[in-house]
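Missing here is one protein chain; the remaining ones are kept as they sit in the complex.
This part shows chain A:
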Amino acid sequence: MLELPALGWQSIVIFVVFALSLLIATYCTYAERVIAAFLQDRVGPDRAGPYGLLQPLADAVKMFTKEEFFPQNANTALFIFGPCLAMITALMSSAVIPFGNVLSFGSNYFFLQGIEVNIGMLWVFGVVSLGVYGIMIGGWASNNKFSLLGAIRAASQNISYELAMGMSLIAVLMISGTLSLRDITLQQSVAGEWHFWNIVKQPLGFIIFLVCAFAETNRTPFDLPECETELVGGYHTEYSSMKLGLYLFSEYVNIFVASAVMSVLYFGGFNFPFQYELRDWLVSNQDWTLAGAQNLITILGTVLLFGKIFGFIFFFMWVRWTLPRFRYDQLMRLGWTILIPLSIFNILLTGGLITFGIIQ
């Protein structure tokens, strides 16, 4: 049997998650183009490989071979640091997400999760809010008016929407009573009880969280930091080559993480309906061992979690190619006068429902 110290196993999981987020982000670029094409009655890239599946590779080659351009008056060190920071923070946040329950080999148990910490949710929030520094530093270091405007927009937008996002999350935390993402997931499905996912208990909170996730990842209809019609390219106007690629890439990694967090917080994470019934049926009727049945459930749950994540990623893209961009004052009004009061109302509502024992 595998005799791995916990640290070794964790580093393997983190490495796999790291590689997976990069792979998924790579194919997000392809998916975005194909989905955009399909929504507009086109077929999208289909030249590179079967169904254009090698398109991301071709894009990467293009990005790497382009000229590495530095503006004359740019702060070179910060100019390089910006995209690095954007990418690092995007990749760091997936470490605490529980991608699956527990796998058992003999007497060894392995969690399909990078790091299990009791501040998981805080970690995700902290790291994601660091991500705006990548954009700000890049926009500032470019020494370009459009870049600076884009950076300022990104900063104010992220600050505005993080408030509403955090407060919609507080309602979830009031129900779960823990910040650990694994515990939040496990609470959404308890063996032998009729348990609902958090989306049933927090529909309003989910909508607020979803809208804020769109704003935090700088996606349409909130892609004001890079809006082409007003700001040329926003914060990445001056960027070329793979430095631009890192910015675009980090956006997709952020989408992946945001989708994973939403799946875990509101859609049951790796749980799926009737999992315990399936496990018990396998054990009692099919002569499976309990550990084997549990492993099967874990693997199925992981696959389904990725299904949920891909569903959300599709939704992100679907919305992008449907809705037009907000005007900046509309964006701010939505954030400050609608979403924040709504999320406060949601907290009060949840508190009331908990007090009267309607949800727990």
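As a working rule, contacts are C-beta pairs under 8 Å (C-beta built on N, C-alpha and C of every residue); 3 or more make two chains touch, one makes a residue touch a chain; residues count from 1.
Methods note: contacts and distances are computed from a predicted model.
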* Asked: Which name from "NADH-quinone oxidoreductase subunit I", "Glutathione import ATP-binding protein GsiA", "Amino acid/amide ABC transporter membrane protein 1, HAAT family" or "Spermidine/putrescine transport system permease protein PotC" does UniProt give the chain that's left off?
  -> "NADH-quinone oxidoreductase subunit I"
* Asked: Among A:S11, A:T289, A:T322 or A:T337, which residue is in contact with the omitted chain in the full complex?
  -> A:T322
* Touch with the omitted chain, as defined above, among A:F15, A:F38, A:F105 or A:F274 -> A:F38
* Asked: Which chain A residues touch the hidden chain?
  -> 35, 38-43, 46, 207, 318-319, 321-323
